[in-house]
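Partial view: only certain chains, each at its native spot in the assembly.
All chains are identified by letter, namely A and B, in their written order; residue positions are counted from 1 within each chain.
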Amino acid sequence: MQTITPWIHKVQYYETDQMQVVHHSNFIRWFEECRVHILDEIGYGYDQLEAAGIASPVLTIEAKIGKSVHFGETVKIRAAIEKFDGIRLTLKYEVLRESDDVVCCTGKTGHCFLGADGRPISLKRKFPEVYEAFLALPKDFVGGGENDHQ
Amino acid sequence: MQTITPWIHKVQYYETDQMQVVHHSNFIRWFEECRVHILDEIGYGYDQLEAAGIASPVLTIEAKIGKSVHFGETVKIRAAIEKFDGIRLTLKYEVLRESDDVVCCTGKTGHCFLGADGRPISLKRKFPEVYEAFLALPKDFVGGGENDHQ
């Protein structure tokens, strides 16, 4: 099983809104930051997938915000695979406040894979090494949190 | 029942990403644009709520993206109340391509209400007129789409 480090994000001023907290749309962007990070870690970054003609659009988004995040804080985002069959991929995420590992937000994104012609493909059949690399991603959150679910 | 018009949004260049489509995080922002719009329409805009010391943070987010949206297109966003008991509010949304009323994205956001001290309040007890105004919001999508579910 590949070791995956959490993605560290320093909260930016432009991410706040006038409620004095991070605007909720940024959690969705942080999920993407983490997704990009873990693909980089397994050696199949988005840029390489795109160079290979593979796109992986977001089909579904879910987020639950339990605690507001503030400017001046740093967060860790962790991802794990919830479901993957080579055609559909569901990732899950946790956003933790770095100072005390409190989980502020959890969420999921669902993806398919498109080939160069924009039509859905099976990673398993068309890009077996990429498929294998994805399979090696952790199924549960590990690294970076006190309460790892192993 | 209050008549509510859809929110019209012209897709902006800065909303696209290098997949040549609108970045998915913008759907969450468009939900907010529509939410702000319908509150304005019922006479209780966010700015007025905030002036009255009421905040309404986003607790949950859901979105399903069925069709990509592109620069050069205009979309209509419609909202309706899925659930409201004075303490929790769930809104649902539809993003339609204006040219042909195709639904590109659907979603939901869940909210609570906080008073000036940052603690949850019951709109029903504390702000009965706001509560009544929210109750008058449509329970299903109406206006602006060919396939209104009435």
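Here is the rule we use: a contact is a pair of C-beta atoms (placed from the backbone, for glycine too) under 8 Å apart; a residue touches a chain by one contact, two chains touch by 3 or more.
Source: prediction; values computed, not measured.
Asks: Assuming the 2 chains shown are copies of one sequence, what number of copies does the full assembly in this structure comprise?
Replies: Taking the entire complex into account, the copy number is 4.
Heads up, the rule we're going with is that only the chains that are shown with their structure count from here on.
Asks: For subunit A versus subunit B, what separation do you get between their C-alpha means, in angstrom?
Replies: So the centroids are 25 Å from each other.
Asks: Mind pulling up the subunit A residues that touch subunit B in the complex?
Replies: 18-19, 21, 24-29, 32, 50, 55, 57-65, 68, 107
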